[in-house]
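Right, chain A next:
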Amino acid sequence: MRELYATELEELENLLQEEGKLVDRAIRGALNALARDDLELVGELIAFDDEVDRRYLAIEQGIPSLLARQTPVAGDLRLVLAILYVNLHLERIADYCVTIAKLVKLAQGLPRDAGVLEALEEMGERCREMLSTGLEDFHNRDVRNPEALVDMDKPIDRANRKLIARLIALGPDESQREWAMRMMLVSRCLERIGDHAVDIGEQTAYLVRGRFEEFTDASHETSRPA
Partner candidate 1 sequence: MAEPVFSLRTSGRLRRRQMVNRLMGALALGAALLAVSVLAIVVISVASRGVSALNLDFFTKNAAQGFNPTGGGIRFAIVGTVVIVGIATLMALPLGVLIAIYVSDLASPRLARITRLALDVTNGIPTIVIGIFVYTMVVATHGQSALAGSLALAIIMVPLIARATEEVLLLVPNSQREASLALGVSRWRTTLSVVVPSALGGILTGTTLAIARAAGETAPLLFLTSLGTSASADSNPLHPLQTMTLAIFQYFELPGFEAKAWAAAFTLMCFVLVTSLGAKLAMARYRKKLGG
Partner candidate 2 sequence: MEVIKTKIDLGRERLPTGEQEAVFEARDVSVYYGDQRAIDKVNIDIYRRLITAIIGPSGCGKSTFIRTLNRMTDLVPSARLTGELRYRGIDLYGPGVDAVEVRRRIGMVFQKPNPFPKSIYDNVAYGLRILGMKKDLDERVEKALHSAALWDEVKDRLKDSALGLSGGQQQRLCIARAIAVEPEVILLDEPASALDPIATSAIEDLMHDLKRDYTIVIVTHNMQQAARVADMTAFFGLNVTPEGSREGILVEYDKTEKIFTNPSDKRTEGYVTGRFG
């Protein structure tokens, strides 16, 4: 029943997964550009963002149309809303990749620290893992372990904090300080990517359980009675 509607919903979700794969490639590209200090790749990455944006816009426009024509309710309504939000998260992750690419460009020719780069690479790989887990769970409507993403995000946050100490310790040289500041921002971008991946998990939980709950909520953690 309602074949066309079902097809349209399915197409939206396929588009989202496609976008997710592109975003994963963007993260990988950003990490490669960073590791190899590759300016050519930076240019490609910035251009590649248009590919992601095309999917993003297609979903962004498809959803109001579907809402207006098919008035989805119940599980369908939750799916549409979840796609809307996950789409937004993916687009933001892609934006962070562009930011990283630009930072690589700005850090060109500055003295590099292998330990820091390794740590960033490690963070990035974690992010990719989180993203693919998040998207896979979304696809499978899998909420067996909804907090897994939160657990995966914790090391990233820790690495981010540790990295700052290490960057400060790099040295007094001006160019070293500049590189350290650029890398701080890269670290920050990766940390945010991890947060967005956690949010994708929240959407999966909403889709399956029917009510929205934040996995981690800074404002509540402190005010919640013991």
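Regarding selection, all candidates are chains of the complex that A comes from, given by their letters.
Just so it is clear, contacts are C-beta pairs under 8 Å (C-beta built on N, C-alpha and C of every residue); 3 or more make two chains touch, one makes a residue touch a chain; residues count from 1.
These numbers come from a predicted model, not from an experiment.
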item	value
Identity of the candidate that touches chain A (this complex; choices 1 or 2)	2
Residue numbers on chain A that touch candidate 2, as the complex places them	1-2, 5-6, 71-78, 209-211
